[in-house]
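Got a structure for you, written out below as structure tokens; questions coming shortly.
A protein chain is absent from this complex, but the other protein chains hold their places.
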Amino acid sequence: MQKSVISIGPYHPLQEEPELFMLTVEGETVVDIEVSIGYNHRGIEKLSERCNFDQSTFVIERICGICSTSHPFAYTRAVEDIIPVEVPERARYIRTIIAEGERIHSHLLWYGLAGHFLGYNTVYMWMWKLREEILDVMEILSGNRNNYAMFKPGGVRRDINSDDIPLALKKIDAIIPTLDRLKKAILDDPVLHARLKGIGILTKEEAVDYCALGPTSRASGVARDVRKDAPYGAYDRVDWDMIVTESCDVWGKAVVRLLEMYESIKIVKTCLQNLPGGEIDLNIKSIPPGEGIGAHEAPRGETFHYVRSDGTNRPARHKVRASTFMNLPTLKATVPGSSISDATIILAAIDPCYCCTERMAVRSREGKKLYGGQELIRLSQEKTKKIKREMGIK
Amino acid sequence: MEITRYIFAFLIFPGFLFTVIVGLFSTWVDRKVTARVQWRVGPPLMQPLYDFVKLLGKETLIPAGGSRAVFLSAPIVGLVAVILVSTILWLANLWGTAFVGDLIVVVYLLVIPSLAIMIGGLASGNPLATTGASREMKLILAYELPFLICMATVILKSGMSIKLVEIAKTPIIGSISGVLVALIALLCIQAKLGFVPFDVAEAETEIMSGPYIEYSGVPLAVFKLTQATMLFTLPIFLITAFLGGLNFSGWGILWTVLKYLAILVLIVVIKNTNPRVRIDQAVKFFWYYLAPVAAAAFVLAVFGQIYAISWL
Amino acid sequence: MNLTLKALLKSPWVFHLSTGSCNNCDIEILDCLTPRFDIERFGMRLVGSIRHADVLLVTGSGNRKSMLRVKKIYEEQVPKPCVVVGIGECAMSRGMFIHSYNCPRPLDSDIPVDVYIPGCPPKPEAIIAGVVKLINKIKGIE
Partner (left out) sequence: MKLPKIRELLEAVKAFTHKPYTSKFPFQPHEPYPSFRGQPEYNVDKCLGCLTCEEICPAEAIAHQDNTNGSAPKRVMIHYTDTCIFCGCCEEACIADHEGIKLSNKWELAFFEREKAFETIEKDLQLCEICGSVIACKDHLKWIAEKVGELSFSSPTLYQFRFKSLGVVDDNIVSAVKDYGRSDRVKILCARCRRETTLTTA
């Protein structure tokens, strides 16, 4: 059959962010997928290196709006790892509250968007209606609906006002009955089952091979979660469960996210109720030379930061490895062979976002790919050899 | 004189003008009910009209690769077909004006808007529009089969009549087979309207409005108008064929309006509580599930007719 | 005021373009559609095809690669008349990314922007208020 290329993006209602998926299709069947990103590249790592350690949190926060807590969380942990210090107990709890609040709103957001991709706009509206309440909670606690500006190396920037806690708890409690209803509705919906089950299969082996993270891997039976594997924040102080399913398909990912929301609600509530007193900040004055790593289980999987300090007040090197970067290649395993309609929801199922994933491929003006990752590495190696030759180094 | 009456009927009442006005009102009902089901307020009453006027005032861009004449005429063909259907239906219901076989003509005419969308999409030369057009084609093939069986049942139940006037007199819904075919026809109409779960052809998040992708300005306005008038005409068709037609004497007016609104709301609620199915699932659904059920209903109706059991 | 413009103001269909943002502004735009804000009350709709757009909501810091596209979209693909709304600090001065090597110029040096809505991200209320402000301005001038 004749092959044609359908491009999704860079501006497409499927995505809030610009990126380009080139689906090679035969009729309605996708045979190959290629991802072209770079529409969102802002050179964050370099920007971070020109800010001081404290200011960097704001750049890092703006890697992405949905992980606007996850990145600062991982970053501050990396900086604290350099010194090394343990943040005060109250700060740990506050960090956990903000991070889990973000997970709830992120998963609700995903549900809404997934519904939207399936033409099920009612789910989109219903879910985002709940999300509004969570965003209100975030606004009460942190002063903004997104980009919370709460994290700083050594603790948190702002305290949670104890007067606000009852209101926040009330708002969280208020969404639970509706969430229950929607959960049951989603789990029972025969059309959703027909659309989501058995598509976009990522087997356990593939999940391991591709190093899939977060719900993408947990839906394939890989029980991995930084919050459990190497607890930090207040995650070892509260009781919660890791959600793992074995179904490996898009449905599994949806179920994982659905159930994870409940765990997050549990964590946020426990933390708010048991918020310990004390300091919220260590007032770190200087960062010694050295290097540190920090990880945080973002809504989409482990986010990882590496920071090197040379003793000045700026990071000498800051490296970000975000979850979508690892999840994106799994599309190679899941998309080919599906139909165009399924492809969109499979793409959506990893909850993709590229703000943090911007890497490089070279294309000609006409969009023909000239160099991919492999070629670029080869070119780089050749150039290094050439330079070495010129400099007379063996 | 006769001819002026038909021209009047086609252009003003119950043809173009009337259909368009009530059609736009129906789109408003659609959007309002959608919004309310989603906990929203929804658009103001005049919104569909504003949208239409605005589109008329916008620039019309014509894709470079496409065929200009086909691209521009497709929407008009679709619209004219719907207006014709509407005129025939209303004339039959109101004044009993009818000709033999008008049911068949209506059924044929109702395919034309979908064909127009397809042709327009193909003419724009956009790969996504082409995909949309090919999906539309598959969808037509899918829903026409059960739809035609339903129509056969209707003809059978109304005493082998293919005149709308006579069909409208028999409320077919009053029997088991009648209920079955009415429900099936409702789903077919959902597909004809291109509503979720059968909006595969314009699936915005998959193929960016499919056939409409390259349309802007006036032709887009005409397409929107076609959709609006369809939203008015198809429920009326349903009422005529299954629910005993329109009645405008005394309380009948209220009853008619209620019937119409009920069907409209039903369609909209179905649209809003379902995800979109895949095209292959849609085809399967219509062929493997609805068509056999429709056939069974037909058989029931045949038995009913032979043994004169009215509730079959 | 002529009829077309009046209808346009009553039914602005928006298309959303992100030029390298942190996503938040984009999400807040989507938020405007949801039950709490429901911009359909004002006849606004988010459309899927650029051909159907009256308003471009642009977010993001003008990344090199996406600006090429945005310019092309603005100049060739959007049916005129069309207004451009810059949303978020990124779409004005580039906000946090002002020193980025990949965001060389602010948005308004490439395409004209009719109204700016500051915030990082702006509340959905702010986005609505900004658009209302623009509508009032257009009404006032005509």
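As written, the chains take the letters A, B and C, and residue 1 is the first residue of each chain.
Operating definition for what follows: contacts are C-beta pairs under 8 Å (C-beta built on N, C-alpha and C of every residue); 3 or more make two chains touch, one makes a residue touch a chain.
Worth saying up front: this structure is predicted, and the values here are computed from it rather than measured.
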- Message: Given that one chain is not shown, what are the shown chains it touches?
- Response: A, B, C
- Of A:87, A:182, A:199 or A:219, the residue touching the omitted chain is A:182
- Residue touching the undisplayed chain, where the options are A:36, A:106 or A:144: A:144
- Note on the structure: chain B positions in touch with the non-displayed chain are 33, 35-42, 269, 272-273
- Message: For review purposes, identify every residue of chain A that touches the missing chain, sorted by number.
- Response: 51, 54-55, 58-59, 62, 122, 126, 129, 136, 139-144, 147, 149, 157-158, 161, 164, 181-182, 184-185, 188-190
- Task: Please give every residue of chain C in contact with the chain that is not shown.
- Result: 35-38, 41, 89, 92-93, 95-96, 98, 106, 108, 113-120, 122-123, 125-126, 128-130, 132-134, 137
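Everything below uses one rule, namely that only the chains that are shown with their structure count from here on.
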- Between chain A and chain C, what is the separation of their C-alpha centroids in Å? 26
- Item | Approximate Å spacing (C-alpha centroids) for the pair chain B, chain C | 36
- If you average the CA atoms of chain A and of chain B, how far apart do the two points sit, in angstrom? 44
- Multi-partner residues of chain C (each touching 2 or more other chains): 34-35, 48
- Multi-chain contacts in chain A, i.e. residues touching at least two other chains, fall at 12-13, 125, 129
- Task: Please give the residue numbers of chain C that touch chain B in the complex, ascending.
- Result: 3-5, 7-8, 10-11, 13, 34-35, 38, 40-41, 43, 47-49, 51-52, 54, 77, 79-81
- Query: Along chain A, where are the residues that touch chain B in the complex?
  - Reply: 4-6, 12-14, 28, 115-123, 125-126, 129, 189, 191-192, 194-195, 339-342, 344
- Note on the structure: Per the touch rule, the chain B residues reaching chain C in their complex are 31, 35, 38-44, 46-47, 50-51, 53-54, 56-61, 204-205, 208-209, 212-217, 220
